[in-house]
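Of the protein chains in this complex, one is absent; all others appear in place.
Order of writing sets the chain letters: A and B. Residues in each chain are counted from 1.
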Amino acid sequence: MRSKPILTVLHRLAILAYVVFALFPLFWLLKVSVTPNDLLYSEGVRMWPSRTTFEHYSFVIAHSAFPTFFKNSLIVAGSTAVTVTILASLAGYALSRFNFRAKYWIVALMLITQMFPLVMLVAPIFKMLSPLGLTNSLPGLVLVYTAFNVPFATFLMQSFFDGIPKDLEEAAMIDGATQFVAFRQIILPLTLPGIAATLGFVFTAAWSELLFALMLISGNDASTFPVGLLTFVSKFSVDFGQMMAAGVLALIPACLFFLLIQRYLVQGLTAGAVKG
Amino acid sequence: MASIDIQTVRKSFGAFPVLHGVDLTIQDGEFIVLVGPSGCGKSTLLRMIAGLEDVTSGDIQIDGKRVNDLAPKDRDIAMVFQSYALYPHMSVADNMSYSLRLRRSAKEKIASAVGGAAVKLGLEPLLERRPKALSGGQRQRVAMGRAIVRQPKAFLFDEPLSNLDARLREQMRAEIKKLHGDLRATSIYVTHDQIEAMTLADRIVAMHGGIVQQVGSPLELYDRPANLFVAGFIGSPGMNFFEGRYLVSGDHADMRLPSGTTLPIRKRDGLESGSAATLGIRPEHVILADTGALEAAVDLIEPTGFGIIMHVTVHGIPMKIFTQDRRMLTPGPAVRVDLPQNRLHLFNGEGKRVD
Partner (left out) sequence: MTLAAHSHAAKPLRKRIADASEPYLYSAPALILIIGVMLVPLVLGISYAFRDIQLLNPFSGGFIGLDHFRALGQDEAFFRALRNTLWWTGASVFLQFLFGLILALLLDKPFAGRGLVQALVFLPWAVPSFLAGLNWAWLFNPVIGPLPHWLYALGLLDAPNNILSDPQLAMWGPIAANVWWGIPFFAITLLAALQAIPRDLYEAASIDGAGPVQRFLSITLPFLAPTIAITILLRTVWISNFADLIVVMTNGGPADRTQIVASYIFTQAFKRLDFGYASAIALVLLVLLLVYSLLIVLLRQTLLNKG
């Protein structure tokens, strides 16, 4: 379709405005993190400091507990993402391919978990996990995060499975495979984009979770990044440079994952509608 | 290779019946075509033989062995899907060898089976390609190759040619026929295309509304359709029908049309004088002659190149005529036609053939 040049210009300007709006806070984070302490206040509103430094980064990495937080978060988010993706692939496959009596109850159960306030679970989960020794422990966090993320991940995987023709498993089953073998050898390899999207989505969610981490974790040893950064904010005299350096570090894995998977995410949401 | 025996097989989805008791015996090496309009249950029947659908009641036997409860993988049958269902992440060779690899066949055996099938189907230069890089006809060939490497007891085809364009369909049709000639494998082929059914089948099974309407050789179905459905479904352009009353006077009979015209026909036993009946004649059997008994007003001329389809009206009833007489391209407002008695089919009030 032809369009008037003025409209094209407006369209590009609007896009530009969105990009600036989306990136500016992140840019500011980066800017303060490389601003030397003595320039922090005098050049507070300048777009870029006259001198830059990486001393905040080196301090955070060498002299603070952040490397521990980083490692903890990586373990928690990584294990959660892998576990959720495995469970959600299985469950999503069941919802996509089988007609069984409890299907609608399962879907309803999963939808309900998306509706109620998770804060409501803070107290009971704490009470349940503490006799099991799972408070103040990374496995405890993984368990909780896995459960929280399985429902949405299941729906996401289901929509990817729905986009794969049923003929393929049937062909495999006639070729001599059981349904499970067909699932593993034929369907899963074709769902790699979906698996990537789910991994990335869950990783980001687990990397970001704050409330339950605050509630369940008390010592530095098992703190995840959000908890560490927040205690950092309240405990020390505010050193903005260091905090923002830590913030930038916290941002890196989540953003990397997201950039890798974001196009699959749109594809996953479209898949059911377009291919079906 | 094997025979397949289907005994009063029924199928319902929930409370909704789709097959009402099908009986069919397929001989070893026979090529059977299940044909009918969409929704007639032909694909369901095929999928039940494959084991992809449960049998609601009745038995399916392959080689004398009841297979109702066997998983598809244990039935030793191969199937070619309408969508081909090639595994997109595997090369052509891997697609073809998948079944053998699942059965842990020896490497040399797999290589020779794939190689043999590739030669037969002209796929050798494509073996390392992914399905995405193949044309429609090539994909179709790979799907066939995947079926034949296994040397299964039977081949099932689910509308395998309907995604191809007309030219390619014609060519693949011939190839399937040639392949069957070579392999003599028991084959069941589902299609809604009656040309495919006529050209390929040893026997055609015409289905409608979940019921087998007629089983027989292609020419049997063409020459002696068992009922109105088969008569109308087989043949293109379709058979002309005239509803009316069957009247006997002495040793000859007439068909009286609603307009009052009577057409003389051969007298049939087993149909009472005065009962409602339908007369049928194929467009290619109508004779155009200046001395014809009926006058037909010409409505429309459709030249096909090979011949001409004329749409005419006889005594208020629309009718089609197929002729190769090129003069009929410009026929004038009306023509005269004859309906030769030995070409007329008669069906009783229930639509059953009367001889």
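Methods note: a contact is a pair of C-beta atoms (placed from the backbone, for glycine too) under 8 Å apart; a residue touches a chain by one contact, two chains touch by 3 or more.
A quick note: this is a predicted structure, and the numbers were derived from the prediction, not measured.
S.K.: I'm checking contacts with the chain that's been left out. Which of B:23, B:59, B:223 or B:325 qualifies?
M.R.: For the chain that is not drawn, the touching residue is B:59.
S.K.: Which one, A:32, A:60 or A:222, makes contact with the chain that was left out?
M.R.: A:32
S.K.: Which residue numbers on subunit A touch the omitted chain?
M.R.: Its contact residues with the unshown chain are 1, 11-12, 14-15, 18-19, 21-23, 25-26, 28-29, 32, 40-41, 44-45, 87-88, 90-91, 93-95, 97-98, 100, 102-103, 106, 109-110, 113-128, 143-144, 146-148, 150-151, 154, 179, 204, 207-208, 210-211, 214-215, 225-226, 229-230, 233, 240, 243-244, 247, 250-251, 254-255, 257-259, 262-263, 265-266, 269-270, 273-274.
Everything that follows uses one rule, which is that only the chains that are shown with their structure count from here on.
S.K.: Approximately how many whole Å separate the CA-defined centres of subunit A and subunit B?
M.R.: Spacing between the chain centres: roughly 55 Å.
S.K.: Along subunit B, where are the residues that touch subunit A in the complex?
M.R.: 50-52, 71-73, 77-79, 81-83, 85-89, 98-99, 102-103, 146, 150
S.K.: Under the touch definition given earlier, write down the residues of subunit A that touch subunit B in their complex.
M.R.: Residues in contact with subunit B: 165, 167-168, 170-178, 181, 186, 189-190.
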